[in-house]
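One structure is given below, encoded as structure tokens.
In this view, the complex is presented without one of its protein chains, the others remaining in place.
Then we have subunit A:
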Amino acid sequence: MNRSLRPLLATTIIFVLAYALAVSQYPGLLSTRVLGNFLTDNAFLGIAAVGMTFVILAGGIDLSVGAVIGFTTVLIAVLVMWAGLHPLAAFAVALVVAAAFGATMGAAIAYLQVPAFIVTLAGMFLARGAASVISPDSIGIKHDFYTAVSQTYLLLPGGGRITVIGGLMVAVFVLGALLAHRTRFGSAVYALGGNPTSAALMGVPVPRTTILIYTLSSTLAGLAGAVFSLYTKAGYSLSAVGVELDAIAAVVIGGTLLTGGYGFIAGTFIGVLLQGLVQTYIVFDGSLSSWWTKIVIGGLLFMFILLQRLIFSASAPSRKALWKA
């Protein structure tokens, strides 16, 4: 069996087992209603996590995701409520701004050769700061479009609802998977994550790909911001704090190797669902406090990284580097 499929398989098995265990305790969990809520409640996280998957596949990291989501919600709220723009036009403006922001960060990483970690950290400060400069207070959004979207859904048998934002997340995952596995850009991302020097020698346009990757990540974060604003019907500069960490956790739990080069968009989807499951379980239980979510997700993160280490230990890049030295 293909070795790179193993972490994905492990994640899927663990999700199915965990879900079965949760259902055996609370049979109510096994309903399309709960599944529909999984999608709706985690839509913004899922969309952001698709972008993060591309970044991590290429061996990078994007810490600005949560801040971009927060900035986008504020920008949309201001455009809709103060400037009187139609929400769809506001979404378009927000996506363009987010894309430009990502392209700038990508260019800094590609041309200044500064660690992605620190560039996106600066981006995070900038986006959060800009959001709170625009409006430090939460702005409620009242618009017919928002009401219409929240009342539109696909009814599943059993009373479950696939909302617009839940469906959008699934669509983004499908498109993301196609982009990763069926296009030239996708191959370039994997090549870059595997080994940038050989990628460059093989003719992968490294700077262009790097810029595109961070543009994609920020654009998807912008889309996640639009979804978040539809979800909460408000724009607030401090919304979605720490989402970048949840997104990274989802990507890692989904079996993508943090050194880049290996991984699947589909795995990230399961990673997002697994986090949703942990949260839903804790809500169902009622006696467990919400801080257990953090501990369990931290524990899962650790377990999956350990699993990856065991599976890939033979080809661990740092080990190779050690012998080269």
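Convention: contacts are C-beta pairs under 8 Å (C-beta built on N, C-alpha and C of every residue); 3 or more make two chains touch, one makes a residue touch a chain; residues count from 1.
The working rule: contacts and distances are computed from a predicted model.
Asks: Can you work out the missing subunit's protein name as recorded in UniProt? Choose among "TIGR02186 family protein", "Carbon-monoxide dehydrogenase large subunit", "ABC transporter permease" or "Ribose import ATP-binding protein RbsA".
Replies: "ABC transporter permease"
Asks: For the chain not shown, which residue from A:Ile109, A:Ala177 or A:Leu277 touches it across the whole complex?
Replies: The missing chain is touched by A:Ile109.
Asks: Determine which one of A:Gly59, A:Gly222 or A:Gly235 touches the chain that has been left out.
Replies: A:Gly59
Asks: Which residues does subunit A use to touch the chain missing from this display?
Replies: With respect to the unshown chain, the touching residues of subunit A are 58-61, 108-109, 111-119, 121-126, 128-130, 132-133, 136, 192-193, 195-197, 206, 210, 237, 245, 248-249, 252, 258-260, 289, 291-295, 297-299, 301-302, 305-306, 309, 313, 316-319, 321-325.
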